[in-house]
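Only one protein chain is missing from this complex, and each of the others stays in its spot.
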Amino acid sequence: MPDTITRLREERERLNEKVLQAKNLGINRFFALDERVYEAGALDTRTKELLGLVASAVLRCDDCLGYHLTRCVEEGVGDEEILEALNVSLVVGGSIVIPHLRRAVDWLDELRVEEKANRV
Amino acid sequence: MPDTITRLREERERLNEKVLQAKNLGINRFFALDERVYEAGALDTRTKELLGLVASAVLRCDDCLGYHLTRCVEEGVGDEEILEALNVSLVVGGSIVIPHLRRAVDWLDELRVEEKANRV
Amino acid sequence: MPDTITRLREERERLNEKVLQAKNLGINRFFALDERVYEAGALDTRTKELLGLVASAVLRCDDCLGYHLTRCVEEGVGDEEILEALNVSLVVGGSIVIPHLRRAVDWLDELRVEEKANRV
Amino acid sequence: MPDTITRLREERERLNEKVLQAKNLGINRFFALDERVYEAGALDTRTKELLGLVASAVLRCDDCLGYHLTRCVEEGVGDEEILEALNVSLVVGGSIVIPHLRRAVDWLDELRVEEKANRV
Amino acid sequence: MPDTITRLREERERLNEKVLQAKNLGINRFFALDERVYEAGALDTRTKELLGLVASAVLRCDDCLGYHLTRCVEEGVGDEEILEALNVSLVVGGSIVIPHLRRAVDWLDELRVEEKANRV
Partner (left out) sequence: MPDTITRLREERERLNEKVLQAKNLGINRFFALDERVYEAGALDTRTKELLGLVASAVLRCDDCLGYHLTRCVEEGVGDEEILEALNVSLVVGGSIVIPHLRRAVDWLDELRVEEKANRV
């Protein structure tokens, strides 16, 4: 069964902690670089998260896709915008992207339900 | 635990429905193009499904591999032919293809059992 | 010797013509879909071209990278924005992206020279 | 400038000779395996060469694409069949395959001219 | 939920048996070649297993990564050495490698616990 966004997130947090504890300086520096690259600069965070989403989709990485999808939702990117970014990924990457696109659409639903629940 | 063909199929149908409901015109057009490309033309459907199988194997996409394997069986492609197509995938794509080849061989068994049950 | 943007463009035009003349309906339909996906919708063309740029960079396709870089410049995307998009590509895709990043920086220079010449 | 089929072929022969002379047993065994996999078995050579063509296209390897295209022509595969196989590659692999598809169409022309010249 | 090393190993053994039973000569020859390539020669087995680990990580194959990690531990490669090899993979392959790196760090823990238990 495919992972839910909730499970991906928990697994990500549990294992990121483990990687940090392994204390390899090079790896930890890379993680720092990876965080900084999505911070607002000449491009705003929304655009950068969409770039991360498309890169994750065409490289077909579910964990990365789930993460950037979550970040897009947090940054207020709308469903239409997300679907258009996924459509670019589909055309560039081909039908091999479809299984990931399918899961992304499912996770987006989960994230919108969560969003609504948090608003109350 | 690895997904069975049955589970892959159910998940595929459930999520394809969701993608269609999302109503992004570009995505839906791509899905139409993706269906049409395997229809008989100068090449027959059997050959085209074998092409889809090899493309899925070398690009290492389990969902796609499971789908084209199912279609090959539906089109009457024999085990020897499927194994030879998987062997081409293995030589072109390398040992990194092996985990997918292993699952394909397992799914082929599942599909043949299903085929027999349906014949009765 | 690496191709210049000018040479990539000429080759692209010469061969696109040939592909169209081959008159395979499926291929020509894909080409149409590929053009439409970058048109403004919920996301504007600038953003979509940046998405195309990042997808091309992480998938390491020089021809595609050169094309979307040209389109970004035509759409008025600035150097800082382009470099930040390339930085996202570099972090997501790794050092294997560097040779393409290097050529992109070189082509960007060529495109700015061309831009200046056209303004006069 | 893109390589012509003639140049790809000469370079391939010159360097294959060098690799064999390097006398690494494992590498030479792999080369033997690579030759045998396209020999007729349950699938005929034509089909296997089309499988090799599609695998090369979706993995975006120009040298491999040029080689299997040549072999397809030698085995009497027609233009329509080749274009349909390339269309499958395009749909599975996405627009990132287009630059390779363009060169394949150009090389196919070169191969047909050569074929005609040889017939006289 | 991510697979444990134990589950990956059991699945690998069960399915390798199935592949062998399928009796495709070409596939079985490839499996033999795949075993021999990690045997000591000019490079020792430890180094070759580290090469296999990095190749698996940058190509993002969990099954292969879990296998070569197990082999590295069996050959007495230390944690620092493994982390440095994973760091090379991370820099070359980019952040897209992170989900696999995370699982590798988790599996390494599992392998060390197993190692300790076996020593008693």
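Read from first to last, the chains carry the letters A, B, C, D and E; within each, the first residue is number 1.
One rule holds for everything that comes next: a residue touches a chain if its C-beta (ideal position, glycine included) is under 8 Å from a C-beta of that chain, and two chains touch if they have at least 3 such contacts.
Worth saying up front: this structure is predicted, and the values here are computed from it rather than measured.
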{"item": "Omitted-chain contact residue, chosen from D:Asp63, D:Asp79 or D:Glu110", "value": "D:Asp63"}
{"item": "Footprint left on chain A by the chain that the document does not show", "value": "26, 29-30, 33, 36-37"}
{"item": "Residue ranges of chain E at the interface with the undisplayed chain", "value": "33-34, 37-38, 41-43, 47-48, 50-52, 54-56, 58-59, 64, 78, 80-81, 83-85, 87-89, 91-93"}
{"item": "Positions on chain D contacted by the hidden chain, ascending", "value": "3, 7, 11-12, 15-16, 18-19, 22, 24, 26-27, 30-31, 34, 55-56, 59, 61, 63-64"}
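One rule holds for everything that comes next: only the chains that are shown with their structure count from here on.
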{"item": "Intersection of contact partners for chain B and chain C", "value": "A, D, E"}
{"item": "Contact-richer chain pair (by C-beta pairs counted) among C-E and A-B", "value": "A-B"}
{"item": "Identity of the chain that, by mean CA position, is farthest from chain B", "value": "C"}
{"item": "Distance between chain centroids, defined by C-alpha means - chain A, chain D (Å)", "value": "37"}
{"item": "Interchain centroid distance [CA atoms averaged], chain B/chain E, Å", "value": "27"}
{"item": "Residues of chain E engaged with two or more neighbouring chains", "value": "26, 30, 90-91, 95-96"}
{"item": "Chain contact graph, described as a line, ring, star, complete graph or other shape", "value": "complete"}
